[in-house]
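Removed: one protein chain of the complex. Kept in place: all other protein chains.
Moving on to chain A:
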Amino acid sequence: MAHQTHAYHMVDPSPWPLTGATAALLLTSGLAMWFHYNSTTLMALGLLTTLMTMMQWWRDIVRESTFQGHHTMPVQKGLRYGMILFITSEVFFFIGFFWAFYHSSLAPTPELGGNWPPTGIHPLNPFEVPLLNTAVLLASGVTITWAHHSLMAANRNQSIQALTITVTLGLYFTALQAMEYYEAPFTIADGVYGSTFFVATGFHGLHVIIGSTFLIVCLLRLIKFHFTTAHHFGFEAAAWYGHFVDVVWLFLYISIYWWG
């Protein structure tokens, strides 16, 4: 470690790629077992091993950066590219579901009654809870920017407060959406409307949960003094992810809730 003559990070040998790959195998075969043979054991094992791998892998990254100092500027640059590429790939993931939605809704088939929303479907009022959800996510974008600026200005109390509010807003969104799902007059089985609605909003909700988790980890690290005013890429990555989730929601809101 002390002998390297370059600015890059040659990581220690690690077992987590192996456990992660195995976990993915267990998860996917577990899904198949659940769908076809009504057994959830394999999937539960897959979920557990995935979780354990993620926690230890990311814990090690915190150790390598904050405690060992391996994240030099070139390394950070690589991480920035990586996060941007990852978010871009997720954008394409969502594009697929929007494609499916527009494919079915722009030219509704006779089986649906020739109109959209299909005959018999009572869509949710976009000006009720969905509008609140929009406000909640937009507000979280404001508070996370506030937190970032406070962090860069070395204002510990304000950055902690602002990030806490951001996390709370994310959890509030999830709770509201869960309630909407429970109360909705239509289900995922209600034709192509139900499928496109719940798959698109469902994956979005999952990403809100992922984003909130990332932000909670950042909050804990912020409280534990891990971030400096100039070096806090983990926080920035979480902020980018949060903004991405917010933008996806705006598209969902306009397309599926309002236009649809």
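One rule holds for everything that comes next: contacts are C-beta pairs under 8 Å (C-beta built on N, C-alpha and C of every residue); 3 or more make two chains touch, one makes a residue touch a chain; residues count from 1.
The definition used in the following text is that contacts and distances are computed from a predicted model.
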{"item": "UniProt protein name of the chain not shown, from \"Regulator of G-protein signaling 9\", \"Cytochrome c oxidase subunit 7A2, mitochondrial\", \"Isopropylmalate dehydrogenase-like domain\" or \"Sodium/potassium-transporting ATPase subunit alpha\"", "value": "\"Cytochrome c oxidase subunit 7A2, mitochondrial\""}
{"item": "Hidden partner chain, touching residue among A:T19, A:T174, A:S195 or A:S255", "value": "A:T19"}
{"item": "Hidden partner chain, touching residue among A:R80, A:H226 or A:H243", "value": "A:H226"}
{"item": "Chain A residues touching the omitted chain (full complex)", "value": "1-2, 11-16, 18-19, 22-23, 25-26, 42, 45-46, 48-49, 52-53, 56, 60, 63-64, 66-69, 223-226"}
